[in-house]
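Moving on to chain A:
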Amino acid sequence: MASVLTVDDSPSIRQAIKIALGAEGHQVEEAGDGAEGVAKAAAKAFSLIITDLNMPVMDGLTMIRQLRAQPAYAGVPILFLTTESDAAIKAEAKAAGATGWVTKPFAPDQLVRVVAKVLAA
Partner candidate 1 sequence: MQQAQDMHDDQACDVFQVLTFDLQGETFALDAGLVREVIDLAPETGVPGAAPFVDAVINFRGRVIPLADLRLAFGMARGEPTRDSRIVVIEHEIEGEPTLIGLRADKVHEVTSIPLGDTEAPPRVGLRWRTDFIQRLAKHGGELVVLPDLAQVFATRGGALGAVVPFAPV
Partner candidate 2 sequence: MSQSDPAAIFRQEAQDLLEQVEQGLLDLAHRPGDRGLIDAVFRGLHTLKGSGAMFGFDALAAFTHHCESAFDKVRKGEAPASAELIAAVLAAQDHMRALAEGRAASEAEGAALLAQLHAAVAAGDALPASAGPDETTWRLKFSFPPESLANGLRPLPLLDELRELGACEVKALVDGVPPLAVLDPTRGHLGWEVVLTTCQPRSAIEDVFIFVLDDMTLEVEALDAAPAGEESASAQAPDAAAPLAAAGPPASAAAETANEARAARGGESVRVPAERLDELMDRVGELVIVQSRLKQVASASIDPQLRGVSEEIERLAAELRDTMMVVRMVPVAQLFNRFRRLVHDLARETGKTIDLATEGETTELDKTVIERLADPLVHLIRNAADHGLETPAQRRAAGKAEAGHITLSARQAGAEVIIAIVDDGRGVDRARVRAKAEEAGLIAADAVLTDHELLQLIFQPGFSTAQAITNLSGRGVGMDVVKKTIEGLRGTLEMTSEEGRGSKIELRIPLTLAIIDGLLVRVAGGRYVIPLAAVEECVELPPEQDLRSSGRRLINLRGQLAPFIRLRELFATGTEPDPYQKVVIVSSGQERAGQHRVGLAVDQILGDHQTVIKSLSGLHADVETFSGATILGDGGVALILDVPHLVAAGQRQDAELRAAS
C-alpha cells in the first residue's frame, strides 16, 4: 500500500526486496546507485526509501543527506542496509538522517516487519 524505493547496486538484493515487499502489496521501484536514487525520489513521492550504503557513483550516506535536505523528504522514513555491526557506521547514518537499519542478510518477514513498523510510526 506504500510506494517504496529500493536503492542498491546489487540487482539480486533489489529483487529480493521487491518480492518481499511486493507480496505485502507495496509498490516497489528500484535504483542502482545514490544518484539514480535522488533522481527517482525527485520524480515521485515515495513513502519509504531503503538503501544500501556502499554504491558506485553516489554512496548511500550522501544520498540520504541530499534527500533530507529536500522538504519533501525531510520526514520520510529512510532505512539503510548494512552487513556491519559497526556502531560507527550506524552513528554516521543516523547523523545523516537515517531512520533505522536492516542488517544483511535479512529474512523477508524481518524486512516486512521493520517496514510495517516504520510506516505505522
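By definition in this document, a residue touches a chain if its C-beta (ideal position, glycine included) is under 8 Å from a C-beta of that chain, and two chains touch if they have at least 3 such contacts; residues count from 1.
Basis for inclusion: all candidates are chains of the complex that A comes from, given by their letters.
If you're wondering where the values come from, they're calculated on a predicted model, not measured in any experiment.
By the touch criterion defined above, chain A in this complex contacts candidate 2 out of 1 or 2.
Looking at the complex, you find that chain A touches candidate 2 at residues 9-16, 18-20, 22-23, 28-32, 36, 54-56, 81, 83, 85, 90, 99-101, 103-110, 117-118, 121.
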